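Structure provided below as structure tokens; questions to follow.
The complex appears here without one of its protein chains, the remainder shown in place.
The block that comes next holds subunit A.
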Amino acid sequence: MSGVSLRNVRKSYGNHEVIHGIDLEIDPGDFIVFVGPSGCGKSTLLRMIAGLEGITDGTISIEGNVVNDVPSPQRGISMVFQSYALYPHMTVQQNMAFGLKLRRTPIERIKETVGAAAKSLQLDSYIDRFPKALSGGQRQRVAIGRAIVREPKVFLFDEPLSNLDAALRNQTRIEIARLHRSMDATMIYVTHDQIEALTLATKIAVLKDGVLQQFATPDEIYNRPANVFVAGFMGAPPMNLIDGTIEETADGELHIRLARKELGDVLIPLKNVPEHRKRLGQPVVFGLRPEAISLAAESSDASLSKIECKIDYVEVTGADRITVCDFSEGRMFARLPAGADVSEGDQVTFHFNADNISLFDKDTGLRIESAQNA
């Protein structure tokens, strides 16, 4: 039995369809992150699971029960909102107890549950304060506490960290991860921040324009993106995507010839497999993670592929140096170690292992399976 199951879920506003038939099977206890650019429908999908938006078509089930027409409170869910959505006229204690009171939980039990939740969230010394007397991080913890005390089967988080500053965001992220480990509940989390997605999720659902692009583990999403969109969206800086053509050498070996003349005449060896052979002469998109690139040295392994480029910009992030090569359209990023001796205007040779690349069909944008690192 799955924790949450979405089958062909659709949502339209009038004639305008925003969610185009999404299928997802979420196992109990999983931490699922919906990620995608603004307007991709991730929040709408979450609100549909919460029961705050109707479903135009399809079914949503929670623990095997279809909940399409079940009102929010009876779905066994709790939700943490982006704006915290605390009740401003109630104290921390009252905020957390509100849902329990409505369910006519005995007072003693409410006190116990709220007390325990407050303690675990280090809110016990603020229990009688009003939300306006709390910091952003504390408010967020109250919102999480309010969700915990109802002991839901499914936790829903709608961009809960986006109103916090960077340091607090990292800290709260760790707390949420810990919360997931300590509770046996399914969590669904919406974010546009891929770091949150990659660090928190057991599985990530990448959405674009109301269509599910890929649903897989963070590792798989990162290393084997299902299409050009996922490749370009996940990762910062994103995967470099460069057009090329599959060609055959005189001795029958396959390689990709890159279309970017700025990079020199680059030939990347390809495995001689039918999947590649049948695309001979066809345009493909070659994908390379910036961190798979390193600066070529005299002693470099001759088996590594090489590309040349002129560095237009160097971004120092502390731990790394990210170099940017601008093309007439698009750009190429390389993530080099902090000590790398590069500066703007340098003409450099990069190398990378051709076994570590992704390959996509130019027309459909889909990953060509059995590509190098498959």
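Heads up, the rule we're going with is that contacts are C-beta pairs under 8 Å (C-beta built on N, C-alpha and C of every residue); 3 or more make two chains touch, one makes a residue touch a chain; residues count from 1.
Definition applied: contacts and distances are computed from a predicted model.
As stated in its UniProt record, the chain not included in the shown complex is "Sugar ABC transporter permease", which appears among "histidine kinase", "Response regulator", "Sugar ABC transporter permease" or "ATP synthase subunit a".
Of the candidate positions A:V4, A:I22 or A:M79, contact with the hidden chain is made by A:M79.
Screening A:R150, A:R321 or A:R335 for touch with the missing chain picks out A:R150. Residue positions on subunit A in contact with the hidden chain: 50-52, 72-73, 77-79, 81-83, 85-89, 98-99, 102-103, 130, 146, 150, in rising order.
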